[in-house]
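Just passing along the structure, written as structure tokens.
As you look at this complex, bear in mind that one protein chain is not there, while each of the others sits in place.
Letters A, B and C mark the chains in the order given here, with residues in each chain numbered from 1 onward.
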Amino acid sequence: METGPLRVALCGTGRIGAVHFRNIIANPRLELAYIVDIEEKNATPFVAQAPGCKYLKSIEEALKDDKLKGVVICTPTAAHKDIIIKSIRAGRTVMCEKPISLKLEEIDECYAEAKKHNVPLFCAYQRRSDPSFFKVYESVRKGDIGKVQIVKTISRDNPVPTLAYLKISGGIFHDCGSHDIDLCRWITGEDPTEVYAAASTFREEIKSIDDYDTIMITLKFPSGAIGSIDLSRKAAYGYDQRLEVLGEKGMAQTQNRQPSSFVLSNESGVLGDPNMYSFPQRYLEAYAAEIDHFADLILRKCEPKLSHEDARKVSIIAEAAEASARKGERVFIKY
Amino acid sequence: METGPLRVALCGTGRIGAVHFRNIIANPRLELAYIVDIEEKNATPFVAQAPGCKYLKSIEEALKDDKLKGVVICTPTAAHKDIIIKSIRAGRTVMCEKPISLKLEEIDECYAEAKKHNVPLFCAYQRRSDPSFFKVYESVRKGDIGKVQIVKTISRDNPVPTLAYLKISGGIFHDCGSHDIDLCRWITGEDPTEVYAAASTFREEIKSIDDYDTIMITLKFPSGAIGSIDLSRKAAYGYDQRLEVLGEKGMAQTQNRQPSSFVLSNESGVLGDPNMYSFPQRYLEAYAAEIDHFADLILRKCEPKLSHEDARKVSIIAEAAEASARKGERVFIKY
Amino acid sequence: METGPLRVALCGTGRIGAVHFRNIIANPRLELAYIVDIEEKNATPFVAQAPGCKYLKSIEEALKDDKLKGVVICTPTAAHKDIIIKSIRAGRTVMCEKPISLKLEEIDECYAEAKKHNVPLFCAYQRRSDPSFFKVYESVRKGDIGKVQIVKTISRDNPVPTLAYLKISGGIFHDCGSHDIDLCRWITGEDPTEVYAAASTFREEIKSIDDYDTIMITLKFPSGAIGSIDLSRKAAYGYDQRLEVLGEKGMAQTQNRQPSSFVLSNESGVLGDPNMYSFPQRYLEAYAAEIDHFADLILRKCEPKLSHEDARKVSIIAEAAEASARKGERVFIKY
Partner (left out) sequence: METGPLRVALCGTGRIGAVHFRNIIANPRLELAYIVDIEEKNATPFVAQAPGCKYLKSIEEALKDDKLKGVVICTPTAAHKDIIIKSIRAGRTVMCEKPISLKLEEIDECYAEAKKHNVPLFCAYQRRSDPSFFKVYESVRKGDIGKVQIVKTISRDNPVPTLAYLKISGGIFHDCGSHDIDLCRWITGEDPTEVYAAASTFREEIKSIDDYDTIMITLKFPSGAIGSIDLSRKAAYGYDQRLEVLGEKGMAQTQNRQPSSFVLSNESGVLGDPNMYSFPQRYLEAYAAEIDHFADLILRKCEPKLSHEDARKVSIIAEAAEASARKGERVFIKY
């Protein structure tokens, strides 16, 4: 039986940090004990809204609290590893925004530490927690559509991230594509063996940092199933996130979601809302579910939704896809 | 400027009480100080989830707390008036689930007390806070559809409430129809002058308490606009809540909402999710917005969304509609 | 076995005449032998498009052709009876646009003549031949939704008919409402016993002829089922034709149809086509199916989709609905 809310610390108060902050305080199973941020002024407005919550400059201070059960990490990617390792060594359950690291060896290192200390490490790819995507997963598993033949995802971002963010994002293949690569592996239950990626760049600022903004990735799976991933840094009509799976017996899909069900009909046509604005709106339920999953992990009620193998393979495939785009060749994937 | 969360008490922990509980703890502008319920065992699980929250047997005890700013009332309707009057006399801002009372004179009495003490009294008709319905309201106000000719609502409940609830519900006209009557007045900005209602009862248990389960109300407005309200105690396909307004230049509508955007296509057709299960799911955002509106009211940032006049006229129209159904005649409405 | 196309005559070349003309020439089971119209210049462009077709001034001339099998009547309503009676007496199968007549006794007279001469007389209410409405009918008959509790139709016209037409239309209750009344009887399989209608007029030219343009009819059926019919002379967003049936186990509906499936998504939202423009577009398949049904009737393969009883009861109910609107009272319907 659960005995009162579980004390957790939140590291980082950027865009995604603000999302997790709201879900932690809204979840009656968790109590937000500390907000950790190298800049106190970033943390202040959040601390003010959470009765009983304190600001701390470093994770070390938080880990001194014996009642602290878990650590949620939303810092820039470069800072992940240090906080993960320290928290795990202190026996705390860790939830870390994706990716654990841009370097494969650091991913392995973190999970090795988690294994050694028998501590759950949860790398949060939010789409696995989205109710719509999960229904596609379930439907495929139940056999509703039979053998999978094609799996397609669309991830078109909105708004275009700032150049400051883009520079540290790891590039569109790792930053965006990794979500879709994870979805394709999760849905098919297979590891792709070949990848081809066509890439273009329409935005000058993205050209200036030698990244792409428009990508079409093709994956080939051992079963013959074909994957297609469509990425863009900008959907002018709002955040566009879709999944479609064709099987021999049918098709399972998700559609985009709108903030309301309002419809205006006039001589010009039938006009509905634009899509959800961006990720905090579109994945509202997913982020709340991740935080709840984190509570379950602290209580050791289940395994993390994403395993070490999942995290490392996603990284390997994203790397191979980017290599394909840069070389203009099909790439065979080695795990 | 706001200085820290506002302390509030929650009275009643039934279905709607549980909804408001979640929204109060999730809203960083509010702090849930007390849960008041005549049965401690009802309150216990909620108190356990809200750090710093205490159980109290009566509202009087809560009102002794000088820092308490507001009271949210979710008790059975019969208990509303007493808590409202006490809270208002103690200068606390009050949010009360609809209706204030089934008796028109008690509604007037509560609002008179609120006026006398200059305290906001917010009777919560959640549809005015729903983003989809609000967009219809805005669209009509902006003139998108020109002069209003027809306004239609559909409110088909799910699941059928318990007989225990139905007995104290005030009947389908007051319990369900009042929401739709409020919508029609809000959208048109007019008071209907005539009403006709056709009513049937298909369920034996509802016949046994001399209530109806299926209603079609027609309203006539001074401008010539016609209103139509479609009520049922049971939609087998999930909670059905729709609004449609026809004007000379177009139509503004809401559609039903589904829990996910999952779609399965096979030989049988294209199958999407059933509607949201019931009111807590369908009006999730509306309830959260009501609680946020309540924080605004405590801070005197705005007027209550529903006025005394709104509350009393809705009651008068529901009464007239029921009279029409019972007599089988058109009824002229006197305010 | 069918031996070559069946020769038919078309009387009248107005709006609906043009629709039936296209369907007759497109149907390989029929051969358009004659076009009858009191004005030759109206018929000329049609005759020119139909190889082998001749213009005739009167139906009598056409009936002299021994090989003529059927007569399709699309003249103004006032001319229906004369052509029906003559054609039936000459043993020809007759398809006549609704209504047979605005006078109940003339309807009875025509069907009596048809019975006497054992000739099929098909009064064409096109909605029974629409694939979407027919699926609702089938679904209700199969028991998909269980016992019917509510049946609703919406018929909002586009464009507003000319004043010349409106004057001879028989009024909105007979001209438009009769379709919806027929739908409600067809779906429920019951005759309503009570009717209440609220009516308004927003357009000056319609006021000038003492007709209405906006109607809400409520029907009560012996089973307790409630019907609601929503009529308007103008839907600014295109022809609006909907049917919805609520039963204890679910809901069967039709949605509006658009000319294409084009969708444009941008910052303003998701914009689809407006509805079909008007009846020839919306009921394209229905009109083609009616003409095919007419070929079946000539060959005595089936009974007319609409019986004498259907035609006369629709007329009686429309009359009662109009009486209710004019008196402001519920009216009991006598058949």
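Rule of thumb we're sticking to: contacts are C-beta pairs under 8 Å (C-beta built on N, C-alpha and C of every residue); 3 or more make two chains touch, one makes a residue touch a chain.
This one's a predicted model, so the numbers in the text were calculated from it and none came from an experiment.
Chemist: Of B:Gln49, B:Ser265 or B:Ser278, which residue touches the hidden chain?
Modeler: The single option touching the absent chain is B:Ser265.
Chemist: Touch as defined at the start, partner being the missing chain; which of C:Thr13, C:Gln126 or C:Asn256 qualifies?
Modeler: C:Asn256
Chemist: May I ask you to list the residues on chain A that touch the chain which is not drawn?
Modeler: 145-147, 149-150, 152, 156, 194, 196, 198, 200-202, 214-216, 218, 220, 224-226, 228, 230, 232, 234-237, 240, 246-251, 328-330
Chemist: Considering the whole complex rather than only what is displayed, give the residues of chain C touching the chain that is not shown.
Modeler: 4-5, 22, 25-26, 28-29, 31, 48-52, 131-132, 135-136, 139, 144-145, 249-257, 259-267, 273
Chemist: Even though one chain is hidden, which residues of chain B still touch it in the full complex?
Modeler: Given the touch definition above, chain B has residues 236-238, 258, 265-275 touching the missing chain.
The rule we apply is simple: only the chains that are shown with their structure count from here on.
Chemist: Between chain A and chain B, what is the separation of their C-alpha centroids in Å?
Modeler: 37
Chemist: Send over the residues of chain C in touch with two or more other chains.
Modeler: 236-237
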